[in-house]
Each structure stands twice: as C-alpha cells, then as structure tokens.
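One protein chain omitted, others in place.
Up next is chain A:
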Amino acid sequence: MSDLSGTATGAGTGDGRPVALIASRMRFEEKLLLEAFRRRGAAVEVIDDRTLSYRVGDPAPAWRVVCNRSLAGTRRLEVSRMYESFGLPVVNSAATVAVCDDKIHSTLVLHAAGLPVPATAVALTPAAGEEAVRRVGLPAVVKPVNGSWGRGLCKVNDADAVEGVLALKESLPSPRQQLVYAQEFVRTPQRDIRVVVAGDRAVTAVHRTGEHWIGNVARGARTSRCPLTPELEDLALRAARAVGGGLLGVDLLESEDGRLLVNEVNSGVEFRGAAVGDEATALAIADAFAGHVLSRALPDGTPPGVIHGGELLRTGVPSPRTPPAAPPPLATAAAGTVPSQESDNP
C-alpha cells in the first residue's frame, strides 16, 4: 500500500534526482508507470496534483523530469506550465496539452500540418451555430471544445435536433461551452482506431468497437488488436508531431468511403484498453512511456534550464538551488538536446 505523496526509490540512476510522477489518481496506468520507472532504476516522487500550489519565482524542485498524469484537463495544463516555468522538462509539454485539450486548436493544427481530418466548422456563438452545422452537412456531430470520454457529444440528424442543441448551448454558463464545434458524422464500420504513441514511436494500435456511435472505451467500447500498418504508423506519428509530441493517444477513423482521418489526439492517454487484457502489452506500453519520459530528463548534474515549446533549450540557469559560482558546463546546452535513452525500449 502506498502513500501517494512520497518517494519510491529504485536502484537509482544518474545524479539521484527523482522523476516526478504527478497524478490525480493511481489508476492502472499510473501504477504500471511507477513500476516501469523503478524497473529502469529511476527514483520516483509521486505527487497528488490536488495538493499543488506555487509562488512565481519559487526555486525548482530537485527533479530530473516531470511526468504529468493529471486526470483533470485544467490541472493537466497548469502542471505542465508550472514546472516548465521552473525550467524542468515536462511530459507532456504545456504546448502539447494546450493543443490536444482544445478540439478547435487541435483540428486547426492537424489541418495545418496537412493531416486528413473530418470536415469541421466552428461558430463562435450558438446563434451562428446553424451555419456551422450547415457547412459540414447533416448528420453532424456537435462536440464540446474540451470534452473527453465521449461526454457531451451530440449527433444531430435534422434541423430540429440542431435547433435543440444550439438552444441548449445558449443556456450553458461558460463562453467556452457556447462555442460550436461541428463535424461531419463519419460513417465507420462501427469502430475507430487508437494508436498509442510514445515520442517518435507508435507503440501499439487497437480497434475500439461498440454498439454506440461513440467508440470510446469509457463508454463501453471493446478493444481488439489492430495491425500497426505503415500507413497507420505514419499517420499517427505525423499527428503526434503536429501537436508537439509526447505520450499520446491518436484516434483515427476509417470512413466507409475509404478515408483514413485523424479524429483527435489525446494528451492524457489511458492504455488499459490498448493492452486488450494482455499484461505483457500493458507492461510494454508503460515501459515505452517511461523510456520516453526519461529521454527528456535533465542530463546528470545539470540544473533546470529554459524550456520553450516543451524543448529544453539550455541548462545552467542560476536559481536559488544552483549557486552561480559553480555553474555546470554549457557544452551540451547549446545543442539544445538531451541524450536519448529510448534505444532500450521494448
């Protein structure tokens, strides 16, 4: 039994600074991640994101890297912002989380990268929503801008349903909830594809099949293995790169008219479903995740640095915990790279 707010030590690697695993819940995924870090000899400090606060200008915690597994989208973004501001590498980066957790932003970014996405239209008010739905055609799906687990998705088949959904949005209290994000309803073989990505690697792919048109595991969809073809791998990795990279769940739709579309990219990826009940697969995914996080860690002996767009630009920034009299070498900092530790991924 474990107390979430503490340090679990493995054999220890590098200069001994732990990985910070920041989580809202110790779910299946977080427990496997914790074990994967420990198997790699990394010390891990586990932090409940609900306990966090900071003062601007605070010294950075003595961590090598932050693995952000916050369950709440709002806190997920703030965790990445907070620790990047301290000069610590965070996976996923604030830039990635900001894109993925906003459907409008992600669709714009994916489209700009030349990736195929469902026909999408946006209206800034419910009053303009009818035109947005008309632009994608009926049936359409109206989605919350920052929903997850299939919550709040509305399939609208006719003008009456559109009127009802827009009236409902008009009554919602938040301006963000009143944004209208409408997509074509993509007819699929009653399934979608989830590709799990860790850095530059597509780790596994599964079909998610359900009775409901929302093919989400949280809504009861079943998963089954999906061959990770070069086409799927290429599309998933291009989508992952477009949103800034990291530990991601790329959701693809195979339309009945032969298109392969990027539906969305998830920054708080769960992988219990992607393991399809196979322990070895679950462990392999967790290990790939841990490997990617460690590949982003501060090099041994280097203090926090300057993070921009999720990248460590340089290290050696003086802070109250890094006396300026003894700065570390900056030779590797100029290259802006971190030694990769991904070669031993499964």
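The rule is short, and it goes like this: a contact is a pair of C-beta atoms (placed from the backbone, for glycine too) under 8 Å apart; a residue touches a chain by one contact, two chains touch by 3 or more; residues count from 1.
The rule is simple: contacts and distances are computed from a predicted model.
Not every chain of the complex appears here, and the one that does not is recorded in UniProt as "Lysine biosynthesis protein LysW", selected from "Monovalent cation/H(+) antiporter subunit G", "ABC transporter permease", "Carbon-monoxide dehydrogenase small subunit" or "Lysine biosynthesis protein LysW". Note on the undisplayed chain: of the listed residues A:26, A:52 or A:260, the one touching it is A:26. Although one chain is not drawn, the whole complex shows that of A:107, A:120, A:266 or A:281 it is A:266 that touches it.
Contact between chain A and the absent chain runs through residues 1-8, 23-27, 31, 45-46, 48, 71-74, 146-149, 151, 218, 249, 266-270.
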